[in-house]
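All protein chains of the complex are present and in place, except for one that has been dropped.
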Amino acid sequence: MAPKKGLLERLAEGPVIGDGGFVFALEKRGYVKAGPWTPEATIENPEAVRQLHREFLRAGADVMQAFTFYASDDKLANRGNDSSEKYTCRGINDAACRIAREVADEGDALVAGGLSQTPSYLSGLGKEHTQKEFKNQVDVFVENKVDFLITEYFEHVEEIEWAIEVCLKTGLPVVATMCIGPEGDLHGVSVGECAVRMAKAGAHVVGINCHFDPFVVLEALRKMKNSLEAAKLKVHLISQPLAFHTPDAHKQGFIDLPEFPFALEPRICTRWDMHRYAREAYELGVRYIGGCCGFEPYHTRAVAEELAKERRGLPKASEKHELWAAGLKMHTKPWVRARANRGYWESLKPASGRPYCPTMSAPDDWGVTAGDASLKQRKDATTDAEISELTQRQQKALNG
Amino acid sequence: MAPKKGLLERLAEGPVIGDGGFVFALEKRGYVKAGPWTPEATIENPEAVRQLHREFLRAGADVMQAFTFYASDDKLANRGNDSSEKYTCRGINDAACRIAREVADEGDALVAGGLSQTPSYLSGLGKEHTQKEFKNQVDVFVENKVDFLITEYFEHVEEIEWAIEVCLKTGLPVVATMCIGPEGDLHGVSVGECAVRMAKAGAHVVGINCHFDPFVVLEALRKMKNSLEAAKLKVHLISQPLAFHTPDAHKQGFIDLPEFPFALEPRICTRWDMHRYAREAYELGVRYIGGCCGFEPYHTRAVAEELAKERRGLPKASEKHELWAAGLKMHTKPWVRARANRGYWESLKPASGRPYCPTMSAPDDWGVTAGDASLKQRKDATTDAEISELTQRQQKALNG
Amino acid sequence: MAPKKGLLERLAEGPVIGDGGFVFALEKRGYVKAGPWTPEATIENPEAVRQLHREFLRAGADVMQAFTFYASDDKLANRGNDSSEKYTCRGINDAACRIAREVADEGDALVAGGLSQTPSYLSGLGKEHTQKEFKNQVDVFVENKVDFLITEYFEHVEEIEWAIEVCLKTGLPVVATMCIGPEGDLHGVSVGECAVRMAKAGAHVVGINCHFDPFVVLEALRKMKNSLEAAKLKVHLISQPLAFHTPDAHKQGFIDLPEFPFALEPRICTRWDMHRYAREAYELGVRYIGGCCGFEPYHTRAVAEELAKERRGLPKASEKHELWAAGLKMHTKPWVRARANRGYWESLKPASGRPYCPTMSAPDDWGVTAGDASLKQRKDATTDAEISELTQRQQKALNG
Partner (left out) sequence: MAPKKGLLERLAEGPVIGDGGFVFALEKRGYVKAGPWTPEATIENPEAVRQLHREFLRAGADVMQAFTFYASDDKLANRGNDSSEKYTCRGINDAACRIAREVADEGDALVAGGLSQTPSYLSGLGKEHTQKEFKNQVDVFVENKVDFLITEYFEHVEEIEWAIEVCLKTGLPVVATMCIGPEGDLHGVSVGECAVRMAKAGAHVVGINCHFDPFVVLEALRKMKNSLEAAKLKVHLISQPLAFHTPDAHKQGFIDLPEFPFALEPRICTRWDMHRYAREAYELGVRYIGGCCGFEPYHTRAVAEELAKERRGLPKASEKHELWAAGLKMHTKPWVRARANRGYWESLKPASGRPYCPTMSAPDDWGVTAGDASLKQRKDATTDAEISELTQRQQKALNG
């Protein structure tokens, strides 16, 4: 068998499709705890992680990102998380890489190792300390021969520059995405400037993941693109947005919306939203088109179906989903058969069935960022007294 | 090991938790085609079916219902479905039973074999023909030693009476659920009368599955309960509703809503809706409490968590979900930690993030039922001309 | 000049159009106080009352209902209302009749005198006492030679029977409307039975006013019609609904909606709603078609425009409003000129511009009715302590 083409080679040829949001999907399946969001499932329930990888592969994903989100040692031990007592960063990352490789080789997919922002940075522990956390993870990725690296989910451009620096030492291609929107990073750096700094730091692909819906992310990416062009920097663009509608989110994204993380259901994107997302991303020039929290395999399949002509045809999972709802021709009810057409679904404005709920929310705006005491992370669990104090602050914020 | 307790014994002791909606969950994962909705995945991708069973078991389900929905031979060959060329009813059902048994025995769950309504009945082929379709399935269930039988998703009480009659011959406990709401069956039989007729036909457990949201289903079950009491019939009650909000559905349920089946996302219930559902169902006296289309493992876990005291404690998946959002105490952002309390989630009215969409929809009301020519089923595919005619009828209905 | 045709003669010939809601319209103009809702403006600001009469006449109203709502002596003195210190029932009613007659004679309209429910009844003071309050008003109507009488806004069929009895002694035609919906009166009498009892009590025209939107009122009137037919009673039907959408109101109507009375704006009906209302009312067989709270002159004009063919052509105010938005042909912007057609307005689903608000509300359900201590009326003002107690009860109700 010929060796697989590398990431940069693929990007030069056409769109590369990323996979979806592991922490949210596995939380719903019962394998990840919302709150810490750490990926010990790679050791505890490898079959569940493997199955999700397979579904994304089948849906058309070209990348199997090892499930290593928030797997740094400092995060495994943060705020009462007892994962650190049972597992190490090394153990989790190693298991994640092996599962990802196993499934990637069932198809033509690449394996990526991923780093994300750290409690160390947020707590102000400085560059050396933070880079050590990164290095611990990267070492395992190199040992496992991943195909490239992703530094993702960073709110501060300074920290992602540190991460890129560590990654570049491996010689592997580096993809860098921040979880920011059109208003820029949490230190006040504009979104365009963030792109320029990531590119100047050496990342081969730059863009955005998480925190905002596909259309807000594309709005931010347009600004990134303009700034990169103005700075004459040539890098590929990547988008890995939420599969939740967030037109009402402020600077910090869906974390601040009152529905995060346990009542986001009414915001979930449809497959038709994803067709539109894929097309608009492609037309903007984005070539690495994936997803983040909320993306289920059928969202990824919709991206792959929209870009079937620009890629190598339909993904395997489309055997179970004829394009533009054509499978409904087999439905028993005639009015459902009548829905087997593209125009119907493209123009539908889906109702929520929730007339007692609003359509937009006012986000929590606590206005804190790196350096604020309440963002200092630590090993001890949050005490009841602390929670009670926070709840009072919440009530005060809600009552304006 | 002691033999497992049977269904009726368990129901006498306390609540039994059903599993969730396989066709919708597996459609999103890429293994079931919307339209025909047939379960050939039991043969094609057994690992995906097995994984979903495991997730429901882990979430607290006491029943593994073999994935045999719509697996009758007449349905596998309906309207251009080519499953019948590759698989038989016998083959699919057999595979489904073996997977269900394998997972059930990883815990203390029972295995159920399920029948659903047939194209034969809808096309007016009569009792003998229709019961033969049922018998073909039941034979496989008996060979595979399932613990009990479920006749589910019937829109016409007459057809379910025929199904119950076939099932009773096995000597196994029979659970009977129709997919109807407060307005009764599609022949105009009241919901209360449907319950009475199912009980008189010999079903041990009667109730409702699919087509309506949990709270509409409970409203209909209240009527069933009253009629059963008035008729002095003692049977257990079962509810297996959708996990979609459908306050705007008419008699025929979510099938008629314009969002069915590909834009139901904004209607998806939260886990907190399921806490309320479980409590209200239990208080109404329902003892078999499960779910249908839209139920994902985390919905079932919420039912199990709400009823932890009435059962044997928390399900295994609760290791990854502390009660009432307590896991958020480990979140890095203070305002998210502040959400780690029950009151917050119970009172939240979640926004849809879709301000350009309505909150309720007008269902398609084509007013056809069994006997109508457009409901006659057949082996041939729907032609383009037929679809075009249906689309015109749809446009006319929309412009009212 | 030939004498005007009487009400019954007109009803026999075709639709009679009622006027609109004086208390709400004059509250917005600054002449009526929400809370007591009493009509002392007939003495204090006769020019404002006269102008509103003129606008309704111009809009097509065939009836000038003297502005005597809640003008009984017991209401003028209720709960700290100081109107009774300055005015009497006799004085207010007399002024109201004279203004109504003046404007009616500027056209071909009739004058009606109106009675409404009393604090005396609500406080349990009995038939004799209550009828005396009615008699005081009726005497003034007779002296002023009104053309007919209206007993309106009754929540209890028993009280309206007493009112009808008093009115019939005058020999004038009697119109009787209760402010009830499909669920019937506040003693639990069904809406159909209320119609039958009003007709049997001798009313010439029976129906519904206030409390619900046009379409809910028509649903209730359909039930009235069925019951009257079943009882072989021949009377004319009248509808005088709100101009506010109230699909979410319970038995007691818009009073219980959280928005009553100072935040009902998003519920205000458009003129196109009124076209539909007029047509549906006419087709149901309603012949006295008017309005109540929320009706502004342009709503009445829309009713008259819809029924132009069934009446004597367009009302005078239509000189300033060409049918179905045709006046927009003169607009300066081309896309507004494009809206000069019926189809545009009939199919428009108007947005609220309020994405942070729900589309339906949960009404206050305090479950009290006649006889309950908290409904006993009295002359003294409500004390601060009483308000504080009520507010606590409200908070408790809101938090479930």
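Letters A, B and C mark the chains in the order given here, with residues in each chain numbered from 1 onward.
Everything that follows uses one rule, which is that a contact is a pair of C-beta atoms (placed from the backbone, for glycine too) under 8 Å apart; a residue touches a chain by one contact, two chains touch by 3 or more.
Remember, predicted model here, so these are calculated numbers, not experimental data.
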{"item": "Which of C:Gly188, C:Pro247 or C:Gly313 contacts the chain that the document leaves out", "value": "C:Pro247"}
{"item": "Option touching the unshown chain, where C:Met64, C:Leu122, C:Ile150 or C:Leu307 are the choices", "value": "C:Leu122"}
{"item": "Which of C:Gly14, C:Gly30 or C:Gly285 contacts the chain that the document leaves out", "value": "C:Gly30"}
{"item": "Contacts of chain C with the absent chain, listed as residue ranges", "value": "27-36, 47-48, 51, 54-55, 58-59, 78-81, 119, 122, 213, 244-248, 255-272, 296-298, 301, 316-317, 319-322, 325, 327-341, 344-345, 348-361, 364, 366, 368, 374-375, 377, 381-382, 386-387, 390-391, 393-394, 397"}
{"item": "Residues from chain B at the interface with the omitted partner, ascending", "value": "248, 355-362"}
{"item": "Residue numbers in chain A that touch the chain omitted from display", "value": "347, 349, 355, 358-360, 399"}
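Here is the rule we use: only the chains that are shown with their structure count from here on.
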{"item": "Superposition of chain B upon chain C: rotation angle, C-alpha, nearest 5 degrees", "value": "180"}
{"item": "CA centroid of chain A to CA centroid of chain B, Å", "value": "32"}
{"item": "Chain centre separation in whole Å, for chain C relative to chain B (CA means)", "value": "48"}
{"item": "Multi-chain contact sites of chain C, meaning residues that touch two or more partners", "value": "355, 358-360"}
